[in-house]
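With one protein chain removed, the remaining protein chains of the complex are shown where they sit.
Entry: chain A
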């Protein structure tokens, strides 16, 4: 009797180990988001987008002949060392088949050093060009690069708004570096003067003296490069308290409601830009906004959108490639196809960079941004 039971168990073990049984195992995707820390709002928004994408994929039957998508979340806490630890944990302990990580450029750069040549890594939001300039074959980016975004925005600032002199303040980060490099280039080709650049440390708690210094240059435009919502609100409150500037702008892709609401009206009229705007959305984008709003009770923002797209693109590429872990094949599939997203058709170049089809100039109005102008990205 005991012998029979052992034989039955052995047969069961063989069954479990067969490919047919494995096919039902979920495909695990590691999600590294700032769930706590100063940018935790981005993590919350991104998680809503990721969960919605996974639910849609699983409801449609999953990928690779019925395997479900399982998202495994880790917190990067808004710090490079925590981002690296999160990626390492997902790769070694959770054995995920792909990593979606990238909200802040400096953190994404640190994370990409770990994922390079080891696992498929999709960066949904971080913009710095240096991330995809590393020549990492399995690294892809959903958002535009900082230089693509900045070129359109800085050209708009210098040609359409045409200030005499711009004063710039921004946090000392990889993102800021890329944006400033582009600004110097664009301003150099125009008659606009770059009056002063004040680069502050992330630990700075007060900006009054920086603003005083910038105002003393006589610049007629202030341009703030900062991606942290609470600090963005604080800076604009302090700019307003010192009388403001005739023209005011904030870096591309960093102005969300999470900064506008705590600014309590101090950001009213500030010009910014992004690859997404809810206002006037039609077609797939309008349907995405409706579904998202219905499920979550809040409208999506850019972060929700790009993380949603990242999950969809990863799952789609794995499904089309017929593998969850042949990263060379999945990467070739990603580069060799056009991917339908709410924003339209996305395709990746040799560096793994996608380009958004459209680019929108925003003006802060009330507690959100309004559409000022639309550009088609070349």
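By definition in this document, contacts are C-beta pairs under 8 Å (C-beta built on N, C-alpha and C of every residue); 3 or more make two chains touch, one makes a residue touch a chain; residues count from 1.
Just so we're on the same page, contacts and distances are computed from a predicted model.
Under which of the names "Amino acid/amide ABC transporter membrane protein 1, HAAT family", "Protoheme IX farnesyltransferase", "CoxF protein" or "Cell division protein" is the non-displayed chain listed in UniProt?
UniProt lists the chain that is not shown as "Amino acid/amide ABC transporter membrane protein 1, HAAT family".
Hey, which of A:30, A:163, A:229 or A:300 is the one touching the hidden chain?
A:229
Taking the full complex into account, find the residue in A:84, A:109 or A:210 that is in contact with the omitted chain.
A:210
Determine and list the chain A residues touching the chain excluded from the picture.
Contacting residues on chain A, toward the hidden partner: 35-38, 40-41, 43-44, 169, 172, 198-206, 208-210, 212-213, 216, 229-230, 233-234, 237-238, 240-243, 258-259, 261-266.
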